[in-house]
Every structure is written in structure tokens, then in C-alpha cells.
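Of the protein chains in this complex, all but one are displayed in their positions.
Let's turn to chain A:
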């Protein structure tokens, strides 16, 4: 009989935990239903490259150049001209009130200048309060407008000639050529959903034992801290695995997210990530005295990790100090691994660093949790 660790005692704790999970119907449903609901909601809702944005056209004359310009802009997919007006003041009111995102002004001398060969101008005002809304629409603008104009003057040949003499920049949008937001969002959501449910459930599960007084009893019986920890960690690891399967299946079936890398490698990374999260939850529960405190601590951790991990905003866009803070969240590293493996087909060698960092999180959280837990006996 091994004094420090026994499978029989661990089995006792596991059986107890699963019975409790089964009895707690609402929590159990939440553990499986919430990930799916969130995936559907966010997966379909979030779009980082918005199209069909409302626009207003200010044009004094409705000549064929104007019409060519408007149809060129509409074919980019970014603009939807809801308002056509001759008054700049009216357009100003529309953009100020937020009814349109763009105001396109075609000056009255536009056609004359085109015909004369002067450099014609059009003005596009964008509501850039949220920079990401307008950026896509603006970036495509220059070439589209030029080509439309040249075509309209019957100068395709000249256009081709013109283009051949210029420097050509070739852009390959790799891994996600069509710029589908879901390809980026859905794998990221897996990380975010796992982080929320795993950390929260585990931190609450242990604090509940302390709050209800059952921990005292547990400690008075021959169960070692390590057994108690495993007894809490393993069931939630199992729940996490089910969540992973649900989310990944939905990613494939509903969102058609490409899956170019090795599934085994991906699952291994997910497992390490979930283990880190569960241990973090366990660590939180050694600090919190009540379930409410555990929840609060979880959210205290949750928000910065979503903001700074690169899930919501581009990681490389943050100042260096913020990137450093971001490095301390497991989610940051997990996002890199899952995006690399799922979308880029990265092999083990290419994600080794990130996986090692995730393993370090497991060791650190596990070590601190166990050390803190030992001390809470006294």
C-alpha cells in the first residue's frame, strides 16, 4: 500500500466528482451548451473585414463618369450607396449621425477635368472612429477608381500600357486568401471558450468544497493533496476534451475552416493548454475563500488575456510592453499554435517553442497550486 499515492483513493475522488457533475444538471448543460452557443453566435457575428457599408453620394451632375465611379465602388463590395444627394450639408448630417460610414463627393467639374485630361479628384470621407471599419474599404480605393475611369474613357489599351511601365507589387494573401474572418475567429474562439469554462469551473469546484466544509472532512481522511488535486483536475480535463471535440467539429462542419495541419499535434497542444487552464483554476481556488471570489478572480484574469492575447486585436500591433504582458497568458501561445497548425499546416518543429511555453505554464501553475494547497491545510 503506497502511502503517498493510491489509485483507489484517486478513483474514489473521481467517482464522487462525476456523480456531482451529473447531479448538477444546469452546470453540466452549461459546460457543453455554452461553448456551442458561443461558437455559433460569435462565429457568425464577428467580422473583421466588414462589407456592404452604408455610404452617401454627393454629386451635382449625374453624368456617365459619375455612374461609372459609383458602380466601380459598389463592385468592390465595401460600399452600399443608400443616399444620393446634391447637398454637402445633408451628407455631413448623415455621417455625423452615423447613418452612413462614407460620404463620396464627386465635384461638379469632375467630368470636365477628365475630358480635358487634367488630374480629376473625388473626395471620400470615412467615419474612422473605429479604424478597422473603414480600413478595408479605403485600401482598395485607389486602383479601383483609376481603372474605372480609364475604362470609361475607352482607354483599356492605354491602361494596360500604363500599368506595364509601373512597378508591380505582387501581394499573396496566404493561408486565408479570401480574408474570411471565421478562419481566424473560430480557432481563436476554441481557446477563449476553453479558457473561460475550464478556469471558472475548476476554481469554483474546489472553493465549493471549502465553502461547504467538505474540504475539512476530505483532509481528515487519508487523501493526499496531490490526489485531491488530480481528483479535481482530471474530470475537468475530460469535460474540456468534450468541448474541444464539439468546437472542432463545428468549425469543420459549419464554418468550413481549413484543417491543413496534423490533428494529433493540434490535440496534443489543446491537451496541454487545457491542463494549464485547469491548474490555473485550481490555483485560483487556493486563494479564493468563496465561490464568488473565485469567479471574480477568474474574470480579473479573463479580460486582459482576451484583449492582449491577439484574439481580439493584432498582437504585433500592441506596444512592446503590452506584448510582454501578453506573453504571460497561456491563451496567447495557444492561439499561435492553433492558428499555425490549423491554417498554416505547421509541423511540430515549427511550434516547439510555443508548446514548450505552454508546458512551462502547466508546471508553474501546478507547482504553485500544490504548494499553496499544502499551506492551506494549516
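As a convention for this text, a residue touches a chain if its C-beta (ideal position, glycine included) is under 8 Å from a C-beta of that chain, and two chains touch if they have at least 3 such contacts; residues count from 1.
Convention: contacts and distances are computed from a predicted model.
For the omitted chain of this complex, the UniProt record lists the protein as "ABC transporter ATP-binding protein", which is one of "Multisubunit potassium/proton antiporter, PhaE subunit", "Thiazole synthase", "ABC transporter ATP-binding protein" or "Spore germination protein".
When the full complex is taken into account, the listed residue touching the unshown chain is A:217, out of A:108, A:121 or A:217.
Within the complete assembly, A:23 is the residue of A:23, A:64 or A:116 that touches the hidden chain. Not every partner is drawn; the one left out touches chain A at residues 1, 3, 6, 8-9, 11-13, 15-16, 19-20, 23-24, 212-217, 219-224, 377-378.
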